[in-house]
Structures are given as C-alpha cells and as structure tokens.
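Missing here: one protein chain of the complex. Every other protein chain is in place.
What follows is subunit A.
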Amino acid sequence: MMFSSNVKTNQRPRPLASRADLRKKAPGFSTIIANLLLVLLGLLFLFPFYWIVTGAFKVQNVAVAIPPQWFPTDPTLDNFRVLFKNPVWRWGFNSFFVAASEMIGVCLTASMAGYVLAKKFFPGRKFIFILFVSAMALPKQVILVPLFTMLADLNWIDTYKGLVLPAIGWPFGVFLMKQFAQTIPSELMEAAKMDGCSEVRLFGTIILPLLKPALGALAIFTFINAWNDYFSQLIITRSTPMMTLPLGLATLQGEYTTPYGVLMAGAALASLPMILIFLLFQKAFTQGITMGAVKG
C-alpha cells in the first residue's frame, strides 16, 4: 500500500536524553557551517516576501531603480489606492466564500464516509476505499476538460456552484478521515449502541468530537488548497465579479505591465491571509500533511 495506516505522528514520547546532555558537546565546525547555510537558505526563501511587502509601498521610480532600492525610500499608499479601484473586496469575498464552502463540504462528506469505511463492515467497503485511493494518485487536471464541458452543459460556468461543488469530490479527504477514524476504539460505538443510540446520534455526539483533530487538519488543508486552486478557478470563472483574488490579481498583471508597486500590493493582499492562517494553525496543518503519509 502506498499510504501506511498508522496515525501516530506528534505523539511520540519525549526522548530520555535531556537537552543538557546534548549541549555538553561544543558545536563542531561542520555544525556551524550547516547552521549558517540553513539560515542563508531561509533568508533566500523569505526574500520574495520581503520584496513583495516593501514593493507594495514603493513609488514607481524607486521600484524600478537600478541598483535596487532595498528599502522603500518614499513609502506611499498610492499602490493600494490604484489596486482598490478594482473589485478587490469582491474577489476577496469570492476566495473566502469558495474556500469556506469547500472546506465545510469536504469535512462533512469526508468525515461521514471515512467513519463508515473505517468502522463498519458492509459489502463493497474495500472496493469503495480502493476507488478513492486510486483516484488520489491520478492527476486531477486530466479531468478538467470533461469537467469543464459538463459544467458548461449544466450552465454552471461562472457560478459559485461550479466553483465549489466539483471540489467537494476530493478523495483525499475521505482517505485522511478513514485513516484517523481507524484509531477510534470500537468499544465506544458498541457501548453507545447498547444504550439504544441511533446511528446519526452516535456519529454526531461520539464520532465527530473524536475526529476533531483530523477534521481541523483537513479543514485547514482544504481551505488553503481551495484558495490556491488557480487552474480550476481560471477555467470555471469568466466575468470579473466572479473572479477569486488570485485570478483578479493575475488579470492586473496583464493590465499594468510596468507599475510593479500595484502588482506587489496585490500580491501581498492575495498571500497574506493564507500566510496568517498557516502561521496560526501550523500545528493542525503539519498534522494534515503527515497524517497518513508517515509511519508512526
């Protein structure tokens, strides 16, 4: 199997050797070099974001100056003023609305399906699971042409339905929830059944609360994926008011070939919400990535 089933990351016991033990040895020359290299690489990765943020406040002749101006000398808000002549709020709303709807849809359908695939025994269970897993390995973009013609037939192009609903069929969610649901002790379910608990109540009051950590991870994961799903959004939207924030920003790229400040202001606006969400929920997000992929 490609994906192992243990979901035990972040739960390993603390190592017995204390940090003081490790510190006894003075850092060797190679460690210092490695740390320096690491910091340097980190700064290189951070640089584009520094460039976006400072660029957003640069006036045009500072932005294109040679040698480059590492600090914005005459900071200005003009770039944002020009940027907000576009329907930026609408684009931002679209992005949030689409991402949030996808998130809710995926979490709901995936938790229900994942739970029964992990805990119930019924004919076809294995087949259905294999169906989901094998679809995960197939390139999603291959289905976009037929999906597009289908959405066109349904008149769903350039609508929220077209943007949100297809993305809820994401098989990864089901896989993730199934892996996690397997760790729930079956005794809990049996006890509840004995007490005459209905399936729906069992799921709502016992299973869902237990799935919370996995749901949190899946929610963040879905949200960020939806925010960054550039290709699907590109082909499904047509009109300017239906565009998502990244798409709107991409149209500016064609419109303003020179005012880099405006583009940088837009880039800052399109990436900052996700960076904030990621920083706030890094733990849940890291769990989402490692869950199911790493053997415990």
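Just so we're on the same page, a residue touches a chain if its C-beta (ideal position, glycine included) is under 8 Å from a C-beta of that chain, and two chains touch if they have at least 3 such contacts; residues count from 1.
By our rule, contacts and distances are computed from a predicted model.
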item: Name under which UniProt lists the unshown chain, selected from "Two-component system chemotaxis response regulator CheY", "Ubiquinol-cytochrome c reductase iron-sulfur subunit", "Ferredoxin" or "Sugar ABC transporter permease"; value: "Sugar ABC transporter permease"
item: Per the touch definition above, residue among A:Thr73, A:Asn155 or A:Gln253 touching the missing chain; value: A:Gln253
item: Of A:Leu41, A:Leu77 or A:Ile130, the residue in touch with the unshown chain; value: A:Leu41
item: Contacting the left-out chain in the complete assembly, out of A:Phe80, A:Phe97, A:Tyr160 or A:Phe278; value: A:Phe278
item: Missing-chain contacts mapped onto subunit A; value: 1-4, 8-10, 12, 15-17, 19, 22, 34-35, 37-38, 41-42, 45-46, 48-49, 51-52, 55, 63-68, 105, 108-110, 112-113, 115-117, 120, 122-123, 125, 128, 131-132, 135, 137-150, 165-169, 171, 173-174, 199, 203, 224, 227-228, 230-231, 234-235, 245-247, 249-250, 253, 260, 263-264, 266-268, 270-272, 274-275, 278-279, 282-283, 286, 289-290, 293-296
